[in-house]
Each structure stands twice: as C-alpha cells, then as structure tokens.
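A single protein chain has been omitted from the complex, and every remaining protein chain is retained in its original position.
After this line comes chain A, so read on.
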Amino acid sequence: MTKVSDTILKKIEQGKIEPMPVWTYTAKNILFWSLWALAVLIGSIAVSAMLFVVTHAPWALREVTYETTAGFVLDLLPYFWVIALGLMIALGFYNLRHTKSGYKYSLAIVILLNILISIILGAVLFIVGMGEIAENATGKLPLRESIFEMQANRWSNPMNGLLAGEIVDILSADDGEVILTLTAFDDQDWKINISDLSDEEIQEAKIGNTIAVIGLSEQSIDGQLSMYACAFLEWGECCDEPLVSVREIFEDDERTTNCRGVRPFEALRRLSH
C-alpha cells in the first residue's frame, strides 16, 4: 500500500466514514423524477386551461364587443397559463437534468419532450373538464382575471353600450313601451327600454333570465340608471351555437333612429339564426 492509500484508509477509519446508504441515491432519483412529473402535470393543466379559454372565448361576439381584433386577442390571451406553462417546462428541465441519467439529454430534447407531453396530457385533461376547473379555481387569485370575469367585465360597460345582468322585472305600458329592470353584475339596477325590439324578442324576455344588452345608456333626471336597448342576447354558453338572434325591429319605418350607428348591426345580424 502506498503512503497516500494508507493515509486515506486511516482517515476513513478514524473519521468512521461510511459510504452513504444506497437508499439515499434511490430516494434522490425518485424525488427528482417525481418533481419532473409534477411539473409536467401542472404544465398539462395549464395547457388544458388554455384550450378551455380559447374554445370558450366569445369569438362570435368579437365585433360587437371590441373595436379591433387585436384588442380582443390581447385581452383574451391566457398570460397566466402561458407563464405557468413556461415555468413548469423550466422546472421540469431542471429536475430531469438532476436525475441519474438525465444529464445525457440535450436542452432542446428535454424541453421538446416536456412540451409534447404537456400538450398531449393537456388535451386529455381538457376533454375531461379539467381546463374549466383550473380556470375557475385560479380566477380568484390576485391580479388574475379568468375568462368568465373578462366577459363579465366587458359587459359591465354601459357607457360603451354593453351591459349584462338578470331581468328582475318587466313593465309593459299601454303605449307599447316595454321596460325591463335589470340587476347588473355589480348589483346596480338598470331600466332597459326594449321598445325598439321586435315582439318576438320582447316575449322572450323573462324574469330570471340573464341577458347581455347592446344599446345606449341614458341620463335620467332622477338619477335612475337606464339604457335604450338596440339588441340583446342570452348570457351563457357561447360559440357552440349562435346566441339568441338579433330581434331589433327590421322595418325602417317602425324603428326609431336611436340605435342608428350605435351598434355593429351587420355583425349582430351574422349571429342570428
């Protein structure tokens, strides 16, 4: 035995140094694989939520609710989920690299693998409804606006002619004027004049229904919030089928001029049955 080996063995003996147990290596490997799997799972949930957002976005109402497509897309983009996915891909890469043989794989391959698995698993999770659950659950986080909130906020803009809420009362006057009382999402009551709408539409307005109104907000002397409706649509699931058709009175001579130029009428017509 050489001097060096002699010294080493003496130090090992004196220091009572023992090899670290096998289970520590196994545990470490399992831990990193598990963390990788968790990162991929969360990334997949992010993908499923993104799919939900994109497929449940009110594309059909884009022209009605936004000035430009760019504005619509910017509002719609699921930034939260994109960032979440990016973080999980980075974490997944880090954890995979720390497994026993993970260092052999290049950055590109690991990231591609993570993205691919996230997309495939994300699609499966979307189909079973995980996307909606995730979008809903994270909606309450600070600085976060879920797609449900985004739509509700868009339709809580009476100054720009967009208002949604629940019909709580219907008043039909003898002169043919029909006024709905609508409780908006901020719990404020509005009077909605739907006199310019067709008889069919008026008949479809029922107490308890939630509707989205396009029209003109009006000043009233007594401070009552009111709006002149040019069209309304049912509030609810969108985009598998068009919402309730535009029911504005079609005959020129029967319609007032109040709504002229206010709403994107052609866009609304395209939504109709």
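By our rule, a contact is a pair of C-beta atoms (placed from the backbone, for glycine too) under 8 Å apart; a residue touches a chain by one contact, two chains touch by 3 or more; residues count from 1.
Everything below uses one rule, namely that contacts and distances are computed from a predicted model.
A.B. asks: UniProt protein name for the omitted subunit, picking from "3-isopropylmalate dehydratase large subunit", "Imidazole glycerol phosphate synthase subunit HisF", "tRNA threonylcarbamoyladenosine biosynthesis protein TsaB" or "RNA polymerase subunit sigma-24"?
C.D. replies: "RNA polymerase subunit sigma-24"
A.B. asks: Could you pull out which residues of chain A are in touch with the chain that's been left out?
C.D. replies: 1-2, 4-9, 11-13, 15, 17-22, 24-25, 100, 103-107
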